[in-house]
Structures are given as structure tokens and as C-alpha cells.
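A protein chain is absent from this complex, but the other protein chains hold their places.
Order of writing sets the chain letters: A, B and C. Residues in each chain are counted from 1.
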Amino acid sequence: MAQFNAGILGATGAVGQKFIRLLQNHPWFEIKALGASGRSAGKPYSEAANWIESTPMPDSVKDLEVRNCISSEFKDIDFVFSGLDSSVATEIEADFAKAGIPVISNAKNYRTDPTVPLLIPEVNPDHIEMINKQRFTADGSGWIVTNPNCVAIPLTMSLKPLYDAFGIHSVVVTSLQAISGAGYPGVPSLDILGNVIPFIGGEESKIREEPLKLLGKLENGAVVHASFPVQATATRVPVINGHLLTVNVKLEKTPADISEISKAMKSWTSPISELGLPSAPKFPLHIFEDERYPQPRLHADSEEGMQTAIGRVRSGDVMDVSYIAMAHNTIRGAAGGAILNAELLAEKGFLR
Amino acid sequence: MAQFNAGILGATGAVGQKFIRLLQNHPWFEIKALGASGRSAGKPYSEAANWIESTPMPDSVKDLEVRNCISSEFKDIDFVFSGLDSSVATEIEADFAKAGIPVISNAKNYRTDPTVPLLIPEVNPDHIEMINKQRFTADGSGWIVTNPNCVAIPLTMSLKPLYDAFGIHSVVVTSLQAISGAGYPGVPSLDILGNVIPFIGGEESKIREEPLKLLGKLENGAVVHASFPVQATATRVPVINGHLLTVNVKLEKTPADISEISKAMKSWTSPISELGLPSAPKFPLHIFEDERYPQPRLHADSEEGMQTAIGRVRSGDVMDVSYIAMAHNTIRGAAGGAILNAELLAEKGFLR
Amino acid sequence: MAQFNAGILGATGAVGQKFIRLLQNHPWFEIKALGASGRSAGKPYSEAANWIESTPMPDSVKDLEVRNCISSEFKDIDFVFSGLDSSVATEIEADFAKAGIPVISNAKNYRTDPTVPLLIPEVNPDHIEMINKQRFTADGSGWIVTNPNCVAIPLTMSLKPLYDAFGIHSVVVTSLQAISGAGYPGVPSLDILGNVIPFIGGEESKIREEPLKLLGKLENGAVVHASFPVQATATRVPVINGHLLTVNVKLEKTPADISEISKAMKSWTSPISELGLPSAPKFPLHIFEDERYPQPRLHADSEEGMQTAIGRVRSGDVMDVSYIAMAHNTIRGAAGGAILNAELLAEKGFLR
Partner (left out) sequence: MAQFNAGILGATGAVGQKFIRLLQNHPWFEIKALGASGRSAGKPYSEAANWIESTPMPDSVKDLEVRNCISSEFKDIDFVFSGLDSSVATEIEADFAKAGIPVISNAKNYRTDPTVPLLIPEVNPDHIEMINKQRFTADGSGWIVTNPNCVAIPLTMSLKPLYDAFGIHSVVVTSLQAISGAGYPGVPSLDILGNVIPFIGGEESKIREEPLKLLGKLENGAVVHASFPVQATATRVPVINGHLLTVNVKLEKTPADISEISKAMKSWTSPISELGLPSAPKFPLHIFEDERYPQPRLHADSEEGMQTAIGRVRSGDVMDVSYIAMAHNTIRGAAGGAILNAELLAEKGFLR
């Protein structure tokens, strides 16, 4: 696989820093450019960023001069990862796409755009064909691909085997979300220490809507969304990393026995498992038998933070099945997911 | 109201200590006897107990000599509160009832007994008539009354107005439970600090079953249970006090507008509000409008820990309504609930 | 005692809110005016403030229109409490003093001013005479009194009996400080959850210097500072309320036996104990015998948060004595301390 020169937009923020940490020593992608706000532009990255990752800032980025997030300053770059804040992502990402620089974005802005893939490689890799409908450039060289919300990812990963095997009638879900999901400085400690906050602004609509696009069928290059209602409650808990979900699902076809549901989850195989993508977890889904698991502090880092862990699969009296799902919200649920998206796109020849 | 001499069984445990703290300065009940295991019996309470409450041990109990939990040692006592462990409560509580000493119990052992009231004074005060069917003594002087599980209490408190106004078809609930619910030493800090444990042994069956008895109708002195399925997931979170529930309810009769549901909750009035029971909260239910509330650390102590707080009442696509419910698990959900039960029974003449 | 009309400067901040909560139902002082920045001025307080106290906002302040922090808008007020940020306190507090409106301040700005009392009523009540040297107004009607830093208070409270009995040669202290000391939003949860931050900007110099002024002797209306070195390390820990200090003291006169040190602490009596000040704790110092105590979560609220708790008094090989000191940092260490200062000043006739 050829080497690509990658840029990072929003490089000084929490997501940007996670991109930098995860791309350290990446076999395909090399960070060549870092973009941030005008306040940081012109400074060496080591000076512009308030580094919050626990591992040290990689030497390879310390001296990179931070650029403005303008496409004309990134002409030497093959594609960019975007960790931009949603308040600025709409315009900046379009600017890059129009300039022929592909954007692999973690921002929410284009997730609902009918020509933009909302992508989890293990769930809907075929959706990347939507790119061909994008019209940012005449020759198709500039485009945008997005990854889902950090709760939508483990939710959809866990629903996928059930959707394929039984169909889904409806979902009731509660999320217990880690503080890292709010970025930095994010949640004030006085709000969350020894406490639960039963509300996260804007989160529940994403949990309701994104799984439907992700599980949708591609027809003539466009996605026909799946159609089932999701009722969601999003809460914040004093956990560093790892969003945990309690999920209840009513299926279209109720299996005779709950064990068939576990079996469907365990026997599910990722459609990209043969591609050898560097960041793809060996086991994208892990089903725990121990009813105490998964737990965010113990299991969020499994498979380099790219695994979705499932536990407590059991039948219910209201809906067919209840279970726990959990994944690392800033790796699988954000920067790591975007990197895996880029790897799939590179492998499929969309990055050139 | 006359003064009653009260005893406490399991007085050295976490629930027993909470009884002692809450009964300090109680206008009707005076602690005259403390019972614990043989290991503690004979010692002054100040020596037998590893006091874990944050307020100091009341002087009034320091020098009480701990007794064995045998009815013959409690002949000077009008009634007992039981904070006994379930491993011993079945026999000891029966021993006291047979000796004509009423037992107001927080233990789970007799909750499902068809002649034993499972009591929340604001929900089913009429159930106390079940006592008349108990046959521990020929003259009815000895009996047992229980209070529900610490999740079942706020769940049922919040369901009651909906049950009365609309009927309940089904419930899907997730609990985020405080560590104090596991007693002392209880949850190891290495398990819960910065973590969530998605399983609490034995909890979910109580959440499914107890609301049905509590909302049941008394017919000929026996309870005909309510009949609707409850699907429950119980989790532990790093919070000191206050169990928070995310509740989703499908109603029998869907109201035209979600505001009717809020209205039903807000206009609901407690059937015991006129009785002047010392521990009865002025507002047993409080409905927050601020979507960030209730939060356990901020609101568990409201109305001396006896209030159930509701928030985020909103409609859903799968079930009619979603909301948050929260109450102090060791006060409203345990010792405080039992004391309110005793007050109702005293007021109704069952304590003599 | 006559009733005084009090104002609060910085009323929307964390300290200002604490003033409001603590003054609710105060027998002497009534809140009549609330001052905040121009952004809040003109709005009703209920709208201007993001209320973070756990008890509800008192009805008495909800409709007060927030004023600008300008003395001309406070002419109807007898005196003001200042919870102003240090970035603006110097000018605003002087403005009020010059206008003849006494300022009881929690800000640090005037603490080191040689004419301004740095006051702990139980330690140096005589220092209030320094007010007579202030020249904000010709007739002495306007003046400033300050209370110490939240670590300096429990440190000095604990040193006072030792200073009086043995003299102090030197002090080595480490503070473990609660997050509420940083205000709101204050410490990001990502920084402190499951962590310790071994640095608090600007804190250690206050810990070194303020005890020397507090323990100083008044001579001709001016304070001759005590003279001993203090070596301090300030750390932040994930605790809500209550700064805990590990203190090591070398005395001028080493007592023959460590028990004399405990005795000096226990037999110490507050010089203001007979005055009946409403916020004065009955026991300003409490000495625990149980070596596990004091603990911030259990004991910060003792005596309405106004007590300093001491524990583990024991001899050492390097310095004569080591012990633990702990007090509620936002009550005793901030707003509550300022209110006690105002009570002493009212009692002594300085408020008119």
C-alpha cells in the first residue's frame, strides 16, 4: 500500500490530538500538515496545542507549523482528517472537497447529507459508492466521508447481526457516556464527580437517526434508510473513556430461543475482515459470557480501543432481547473510526 | 400521638445505622433496644458498631447494650424495625411476629408473601389491611410489614399517577444505582472508581415484580397484582447516594398530548398528605422542568431524602413516554421508607 | 441586634451563590442588593445566575434586579460582601469603601494591605482595630476587611494553640484541596477524575504568608507579623468540598511529651465564644482520636461547615509534631468565614 500524506483539521482539539496519537507509526498515512484556528496558525504545534493525551506528543509533529484551515494551504496533502468543531466544519470541509482534497470527517455536519457516506467499514462498506454522486469537483477528486456519533457506532455494530438475521422492529436504549465524549475542558468536575447528568444536548436525535442510515440499503448509489423507531435516553457518568449502552430490541421475527440471538451475534463476521486494514480489530464484536462485563474501565481499550463489547444477552418480557454494548468513544467512536474509514477508502482506491 | 418503644434488628449494619440516624429526635418512636449478631451481643453499641454515617453516633444509643436478635430479649419493646440481612431475616422476623412483636422490615424475605403488605404509604396505604390475614399470633398482635426494593420505590412512585390515569401496558427501565445500595464494605473501590458495572445480582427480578404487587388492588383482604411486563437492566455507577432510573412506559390509553402525562404527574396527590406523618415529604413527587435534572448528588437529599424526583418527561416513538426518576436509595428506598410505614401503621392504630 | 441591609458583589459567581445560600434566614443580615458584571445587570437574579448550589435558589433573591458593581447603585445598603474575582476587586472594593460602604471581602486583593485586617474571628479579633487606620473616607465610615485563603484558615486555626503555648519555629505543609475551591466551571473533569494535580497556581505563597499576618501582634494599630518559615505544597484531589492538610510543625519550645500538644489544642478556647455570633461554631476546633479521621466527605459539613477538624496528632523525628487539619473550603474557608467576620464587626459596632 502506497504512503499517503495526511493533514489534520482541528489539530489542536481533543479529537485532533487523538488523530495524532493514533496515526503515530501508521503504516500507510503520514501526518504532513496540521490545521487549526487563526489563533494557532503560524506557531509550531508544540506551542499551539495544550496536549492532553497521556502519551507524550510525538516528536514528528512538534515542529510542524500549524496552518490555517484553508484548502490553499494544504496543496501538498493527499487527504485530510477533520476533527473540526461543528460550528465551522460545514464551510471548511466543503472548501477542501471543492479543492479536490478528500475529507474524512468526524464532524456531524455532513452525516445526514444524502450524497455523503456515513460509514462504519464493518457495517456498510458498500456505502462508499455514494461518493460518486458527490459534486464538489467535476472530476470527483474531492469528497467527504463521515463517521457516526460515538453512541451510534456501538449501537449499530450490535444491531447489525440482529438486523440481518431477524429484522428490527424497535429499539429502546439508554447510554451511560464517558466524560471524554465532551472534549476538553468539557464537563466541569463539579457537575460530574460522584454524580450522573441525565441529559446530553443533541445526542438523542443522533442515536435515533444515524443507525437507520448506517443499516440502509444502497440503491442506485443512494441509501434507502432502514425504518424502525429508536427511543433513546443519553446520560453522562463519571467514567473517562467508554460509552456503555443498555439496549432493548424488539425483532421483526422472534427467534424460538434467545440462544439464537447470541449465536447470530457470535457468528457474525465482518465483511472487511479479509482486507487487512491496519486499524481493523480482529474481532469487531466480542460477546462476554461473564454477566459483570463489559465494563468501560476494563474493556474500552480492547483491540486498541476498536472493539465493540457486548454482554448480558438475555430475553425480555417487553422486547425480545436486552443486552449491554460498550465501545471506546474517542477511538472506535471518533478518531479511530475515521482512520479505519480512511484505510477502507485507500484500499478501495478512493485515495490517490 | 403516643410514644412507642422501638427496637432495631441488624442494628450494626448499614441499614441499621441509617435507622438510628433517622430516628434521632423522632417525635413518636424512641429507640430502646438494638439487636445484632451473637458477635456483638453484650457489648455497648458504641463498641459493637463500626459507625459509617457522616453525622456522629447519637449519644442515646452509645451505651445501649446490644442484644441477640431473639424475641425473648425484646419483651419491653412495642415493635421492631428490621435491617436484617436476608440470610437470617426469614426466621428471626417470624420469631418476633410469633411473639407478638410487630416487625417493620426492610429485608426482602417476606415481600412476596401473600399475607404481608409490601407498602409505600403514598401508593397503597390500604394494603395494610392484609395484616389482618396474618396468623403469626392468635390475637393478631404480631405481624410483618415490608417496604420495597430501593429501585422499585421510585419506579412505582413515578408509575402510580400514570397507572391511575392511563393504565400501563409495559415498562422498559434502566437503573443507575449508587454504591450505598450495596451496604458496607459493599462495592470494592477498584471495581467502581471511574467505571460502570452493568449487573447487580438479584436486582432485576425485584424491579419487575414489586411494582405489580404495589399497584395491585385489594380484594377481600388479598392483593390482586397489577399485570404488565417490566424489562429491567440494573447497573452500578460511582455515585454515593441516589438511584437514577431511565424509564420508558407504554400506556394502555395513549393521551392525545404528552402534556397530559406531565399534568397527571404534577396533579397527583398523595392519599396520606392529610395525616401529618412526621417523615412524609410535603411533595412526594417533584417534577423538574430543567432537562439537566434530577441529579443524584444535587437532589437525593431533597425533603430529607424522602422525595422522588422526576425529570425530562417527554414522548417517544417506541413507547408513549420517557422520563428520569430518582430517589435516595437508603432513605426513601430503605430505612426512611420503613419509618414512614411505621408512622402510617401507628396512625392507623396497628401499633399499640 | 439590629437588622442590616447587605449587598453581595459578584453575586452570580460560585462564592456569591454561597453567600446567598448561607445568608438565607440570617437573623441579622438581609440581602437587599446583588451586584454582578454589566452582562447580568438589569436582569432578575433568577435569570442572570446559573445556580449551582444543591439547595434551590431562595425565593427572596429570585426577583432582585442585578445591579452594576458601582457604589452609586448601592446607596440603600449598609455594607457589602465581596465575592468578586481578583481581576476586578481592587478598584470596585475601593470604590465602595470610598463611598462609605464597608466591604467584607473574600477576594485576595487587600489581604496584604497593612491597614486592612486579614481576619479570623477566633484567631485575631483584635485586628479589627486596624480599620481605624484606613483612609478611604474622612469619617472612617468606609473600610475593607478580608478573610484569608481557604487553606490558610484551617492551617492558622490549627497553629494558633501551638503558637500561643509553644511558639512556632517552622512549618511544612501539604494541602489536598477540593475541586470546589476552583469555582465553576473550574477544574475540568478530564483533569481530576481518578487523578491528583500536584500544583495550584498562586496558592502556595498565600499559605506561606497569610498565617504570619493572622498570628501577628497588633502594635499601635498595625500588625507586626509573626516570623516563621512555611514550606507548602498545594495539590488538587477529586473531592467536592473540604481541604485536607498534612501539617508538620517544629516548635520554639519542645514540650516534654506529645500529649501536651494535644492538650494545648483541646484546651484552647475561642476568644469570641461568649459573643453569641450566629455563625460561630460551638467548637471551632475538633480533635479526633480515631486515626482514620478527619475525612473531607464525612466531616466538612460539621457545625454547618464552620468547624476545623484535627486528627492524628503525633510526634515526629524531624519536626516536633505532625497532624491532619481539614475544613470546608467554601464555607469556613470563604463565604462562611466572611459572614462570621461581618457578625463580629456588627457586634463590635463597626457596622452602623
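Brief remarks follow.
FYI, a contact is a pair of C-beta atoms (placed from the backbone, for glycine too) under 8 Å apart; a residue touches a chain by one contact, two chains touch by 3 or more.
Computed from a prediction, not measured in an experiment: that's the story for all the values here.
Shown as candidates are C:I20, C:I240 or C:M265; the residue that touches the absent chain is C:I240. Considering A:R67, A:K160, A:K206 or A:R297, the position touching the chain not shown turns out to be A:R297 (whole complex).
Looking at B:G142, B:G194, B:G311 or B:G337, the residue that reaches the missing chain in the full complex is B:G194.
As for the chain not pictured, it touches chain A at residues 54, 193-194, 240, 297-299, 301. Mapped onto chain B, the footprint of the missing chain covers residues 52, 179-180, 184-194, 238, 240. Across the interface with the omitted chain, chain C contributes residues 170-172, 174, 176, 193-199, 208, 229-231, 233, 235, 237-240, 244, 246, 248, 250, 291-298, 311-312, 316-319, 322, 324.
FYI, only the chains that are shown with their structure count from here on.
With each centre defined as the average position of its C-alpha atoms, the distance from chain B to chain C rounds to 41 Å. The set of chain C residues that touch two or more partner chains comprises 193-194, 240.
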